[in-house]
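First, the structure itself, so that you have it in front of you.
Note that this complex is displayed minus one protein chain, with the remaining chains in position.
Right, chain A next:
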Amino acid sequence: MSTALRAPRARRVRRRGLAALALVLAGTLALPACGAKAGEESEGPGATADISEDTVKVGLLNSLSGTMAISEVTVRDALLLAIEEINAAGGVLGRRIEPISEDGASDWPTFAEKSEKLIRQDGVAAVFGCWTSASRKAVLPVFEQNKALLFYPVQYEGLEQSPYIFYTGATTNQQIVPALDYLAEEGVDSLYLVGSDYVFPRTANKIIKAYAEAHGIEILGEDYAPLGSTEFATIANKVESAGADAVFNTLNGDSNVAFFKEYTSAGLTAETMPVVSVSIAEEEVKSIGAQYLEGQLTSWNYYQTTEGAANEKFVAAYQAKYGEDKPTSDPMEAAYTSVYLWKAMVEKAGSFDVADVKAAADGITFEAPEGLVTIDGETQHIHKTNRIGRIGADGLITEVWSSDGPIKPDPYLKGYDWAEGLS
């Protein structure tokens, strides 16, 4: 090519390159949307679990990468600890549990794809995992079509009761409603709602608004940030100028880091405007930095500092396996408990068959680190005690209030007059 021709050609090609660039950028945005239909063709009888003489496989489905990894990796670790303990004690029905771990990659269609793989290809007897409600909603049809079992260990927004999911985290009347009761008791008259933009925060805030209306609490504002968003200056400004008595925070994952940095920069503190969070446990406190969170409130069913022999044993075993500085948290505890509950159900049923295991569920109890938990066979949730905690400078959370004993799960809030019309 002669040099005289190079410049115009470069320019022409550059323009074509620009068009290609736009295409690729659009493709990057659209990619996660593919693959959501995985498993729709699988009608009919459920997948059969691959159980041999001496082993039974279970699936662990957690985000080991992406924005949710910060939280979900610890759940996977807690699940592995429970499996290790059970295997050391002789396994389930004389069989060793063989865990198969899959990465959901913080991407909901990937969760559906991987659960399909665990159920149909690996033949697992049960799957433990998922964190965000979006990922649970994505895998729900897969579990229902394949008649397979999922144990879901995280607090969520309620209003759901799949026959193939056991919910070992809190539903709303075990976490959000008690937190609101506590705030009302403390004399809070106005709230500002901040959350990530997906199922859990939106539904949780619907419930909060219904409660607030019935109890004379004013909602001064409501803001949602895209999952993974790290730009919170404007939201902090809005919160600051609204001047609410407290903030109810349903942000998830890394967004909390940016939110609390901005919140502190705006000059807000736990004294001037406390934030009640329902997705920040000990692990998140550590990564956000305790200096941004000191004095803020959380609502959970379990803290590392919860008293009891079962918890002492759990914390000691966890730290012996993963490191002295590793905190334990509510979702980890619920995950750990879920494996033991599954074991108890299987042993009561005397079989790994999903229908038998489900039938055996009602009334099963376990002395969990959070205290005694009981499976409610009708809703497939568990009875749990609520605890409001305050975050300390050392990153640990200490209980400042608790409900009177375990609360019966009520995912549709049928027992609350103000919640009529929510579901």
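Remarks
Following the convention adopted for this analysis, a residue touches a chain if its C-beta (ideal position, glycine included) is under 8 Å from a C-beta of that chain, and two chains touch if they have at least 3 such contacts; residues count from 1.
By definition in this document, contacts and distances are computed from a predicted model.
Look at the chain that isn't drawn here: its UniProt entry, checked against "Urea transport system permease protein", "Nucleoside ABC transporter membrane protein", "Cytochrome c oxidase assembly protein CtaG" or "NADH-quinone oxidoreductase subunit E", names it "Urea transport system permease protein".
Interface note: of A:264, A:305 or A:319, the residue touching the hidden chain in the full complex is A:264. The chain that is not drawn here is touched, among residues A:51, A:73, A:210 or A:396, by A:73. The chain not shown here is touched by just one of A:65, A:161, A:190 or A:402, and that residue is A:65. The chain not shown here is touched by just one of A:235, A:388 or A:419, and that residue is A:235. By the touch rule set out above, chain A reaches the unshown chain at residues 3-4, 6-11, 13-14, 16-18, 20-21, 24-25, 28-29, 64-67, 69-70, 73, 197, 223-226, 228-231, 233-235, 237-238, 240-241, 243, 254, 257-258, 261-262, 264-267, 287-289, 291.
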